[in-house]
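One structure is given below, represented as structure tokens, and several questions about it will come after.
All protein chains but one are shown at their positions in the complex.
Now for chain A:
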Amino acid sequence: MSLSEFDEIKFNHTTKRLDFPSSYLLKKARRNPSIGIKNLRDSFQSATIYIGNLSFLTTEEQIYELFNKVGEIKKIIMGLDKFKYTPCGFCFIIFKNHRDSINAVKYLNNTKLDDRYLQIDLDPGFTEGRQFGRGTNGGQVSDELRYDFDEDRGGYGKQFVEGNINNLDVNFRGDDFNNNNNNTGIEHNSIRFGARRKTDSYIPSDINKENENIPEDVEVIDT
């Protein structure tokens, strides 16, 4: 189903605009276009942005320092683990001026903070409750779906921790684990996986089944 102006084919630019809604937002909107279009339009009017892929250790002050370069910030809402109330790697920023939220997406998406690539998306506006992770462990769902080791985001993903990893037909690479200054305290078996996404074809069926219980829109980010 068409998303009105967001599906319109235009020839007025030589390259795409970086302030276009992400594929995640579009996919989400497509599931229920009547509300979806409204959300998309709202996200162009709102002064709010979503930021993902943060390190759990990145502080509000660091975020403030970077994004204040885009415009005056009204509020930063750190994303929290719903059980532990600790930062779980995402946040919302509400600017004073709605144009600044668009500029933040244009100018800072995929740049680095704390050595991690920021994932910035337009947002229709913050509502209470969205500051909490929606994963079963309290954090973001994306952290439960990954198999890699990510020191800044709590180590291994839940899939690994819960032993689902044993079912995986993946190539264990015991030879090149070179994360020497790891000090998160999480035990690891000197193995390392590349970043895997649930869409990868080799994931066995039982894991896919488990994923069915999770709402579909959790693939990349959690809002």
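The rule is short, and it goes like this: a residue touches a chain if its C-beta (ideal position, glycine included) is under 8 Å from a C-beta of that chain, and two chains touch if they have at least 3 such contacts; residues count from 1.
Keep in mind that, in the parts below, contacts and distances are computed from a predicted model.
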Quiz item: Quick one: the chain not pictured, UniProt calls it what, "Large ribosomal subunit protein mL38", "General transcription and DNA repair factor IIH", "MIF4G domain-containing protein" or "Cytochrome c1, heme protein, mitochondrial"?
Solution: "MIF4G domain-containing protein"
Practice problem: Pick out which of A:D42, A:D114 or A:D148 touches the chain that's been left out of the picture. | Solution: A:D114
Self-check item: Residue touching the undisplayed chain, where the options are A:A29, A:L54 or A:V70
Solution: A:V70
Quiz prompt | chain A residues touching the omitted chain (full complex) | solution = 9, 11-19, 57, 59-62, 64-66, 69-71, 75-78, 103, 106-108, 111-115, 181, 183
